[in-house]
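Structure record follows, encoded as structure tokens.
Note that one protein chain of the assembly has been removed; the remaining protein chains are unaltered in position.
Moving on to chain A:
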Amino acid sequence: MNDIKIKIIDREGVIHEVDAPTDMNMNLMEIVRSYELAPEGTIGICGGMAMCASCQCYILSNHELPKMSYDEDLMLSEAFNVKENSRLGCQIFIKEELNGLEVELAPEV
């Protein structure tokens, strides 16, 4: 299994290009935390259960992402700063087909 490259724009607008492993069952929220691109306690508050929206991000590239689950959809319906391209990072698992993914972290609320 290979690592993939992901471009992440943090909440200050700084662009980070990071390597993400495809064989560790990691999701995008965990990648952000592992590289410390957002302060602890401001992302992944619910631990990745699609229950807090603290890992909301905007998808900037045209990758085909996994379909939104009912839980993710409902959480986003109550989240703030939601846009057309909003997703919860904790629901996007790192797979080879996501190589080159570009995302921007939504503001902290």
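Convention: a residue touches a chain if its C-beta (ideal position, glycine included) is under 8 Å from a C-beta of that chain, and two chains touch if they have at least 3 such contacts; residues count from 1.
By our rule, contacts and distances are computed from a predicted model.
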Pick from "Carbohydrate ABC transporter permease", "NADH-quinone oxidoreductase subunit H", "Long-chain fatty acid transport protein" or "Ferredoxin--NADP reductase" the UniProt protein name of the chain that isn't shown here. "Ferredoxin--NADP reductase"
Who touches the missing chain here, A:Ile9, A:Cys52 or A:Met68? A:Cys52
Which parts of chain A face the unshown chain closely enough to count as touching? 39-42, 45-46, 49, 51-52, 54, 74, 77-78, 80-82, 107, 109
